[in-house]
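Missing here: one protein chain of the complex. Every other protein chain is in place.
Then we have subunit A:
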Amino acid sequence: MNKRSLKREEKQTILLFLSLPLLLLLIFGLLPIATLIYNSFTDWDGLSVEKNVIGFKNYLTIWQDPVYFQAFTTNLFYLGSGLLQIVIALVLAILLSTKTYGKNIFKAVIVFPIMISGVATSLIFRLFFEPDGSFDQLLHFLHLSKFIRFWLGDPAVANYTLAFISLWRHLGTSFLLYFAAIQGLPQVYQQAASLEGANLWQQTRYIILPNIRTVLKLNFILLTIGAVSAFEIPLIMTNGANGTATFLVQTMKVAFDQKLVGLGSSLAVLMSLIIIALSLIQQRFQKEDN
C-alpha cells in the first residue's frame, strides 16, 4: 500500500471514529455549557422570551452580596467529612492489609455502600435519624440519651448528620484506592521490617505512608472537588432546609425556584472555575510525582 492511500485511509478512519462521539459531545456537552456562560451575562428568568444581556452585573451582585458565598460554609462540613474519610479509610486499609480473620467480609461491607443509590441512601438515613429511630435507640442503649436531638431538623446538627451520611456513602472509594496502593507495594520491605521487629505503626510511618503519597494527594483533591460540588444528599434529604443548602443546592434554588436563571448561571460558572483550578493543581501534583 502506498503512502498516499494510507494517509487517505487514516483520514477516513479519524472521520468515521470521531464524527458521532463528537456530535454527541458538541450537542449535549459543550452547547449547554456555552449557553450557561451566555446566560450568566443575562437577566433571564428561565421562562419568558425576553432575555437581556446585562454584562457583568450578575457577577457584581454575587461579589457584593455575601449571602451567596455563605453557602460555601455548608460545603466545609463536607470537606471535614472528606478529611475524616481519608483518615478512617487509611486506617481500615492498613489494618486489613495485615493478616486478618474475615478479611473478605470486612472488605465487602466497607465497599458495598458505594453501590447504593443516593435516593435509597437518603431513605435509609431518614428512617435511621428520625426521632425515636434506630440512632436514638442506640444512644439510649449507650446511656447517652441526653444528647438526643432532631438530627435532621435542628440547624445546629443537621449539617453534621448530612456530612456523616456522605462519609458513610463514599468511604468505600477511598478505602479501595488505599488498599490497592498498599497491595501494590513490594512485599519485601514490609517483610524485612517486621523481621527487624518494626511494629505496625513504624511500618506505616516509614514504609506505607511515604509510598502511597501520590494516592493520598490525588484522593485529597478528589474529595475537595467532591466537597465543593456536594449536592445530592442535602437535596434529597432536606432540600436545603435548616441551613443545609450547599453552594450547588443554593445555585439550583436561585435558578429554578427564584427564577433567576441568569444569576444562577453566574454562580455555576464561578463554581466551575473553582473546580477547574483544583483540577489544575491536581495535575501539577501528579506530574511532580511522575
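Definition applied: a contact is a pair of C-beta atoms (placed from the backbone, for glycine too) under 8 Å apart; a residue touches a chain by one contact, two chains touch by 3 or more; residues count from 1.
As a convention for this text, contacts and distances are computed from a predicted model.
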Looking at what's absent rather than what's present, what does UniProt name the missing chain, "Phosphocarrier protein HPr", "Sugar ABC transporter permease", "Nucleoside-binding protein" or "Acyl-CoA/acyl-ACP dehydrogenase"? "Sugar ABC transporter permease"
Among A:I54, A:I86, A:I148 or A:L218, the residue in touch with the chain that has been omitted: A:L218
Full-complex contact with the absent chain, from A:G80, A:P113, A:G153 or A:G243: A:P113
Give me the subunit A residues in contact with the hidden chain, please. 1, 6, 9-11, 13-14, 16-18, 20-22, 24-25, 27-33, 35-36, 39, 46, 88, 91-92, 95-96, 98, 100, 105-120, 123-125, 127-128, 130, 132-134, 136-138, 168, 173, 176-177, 179-181, 184, 199-200, 215, 218, 229, 231-232, 236, 248, 251-252, 255, 261, 264-265, 267-268, 271-272, 275-276, 279
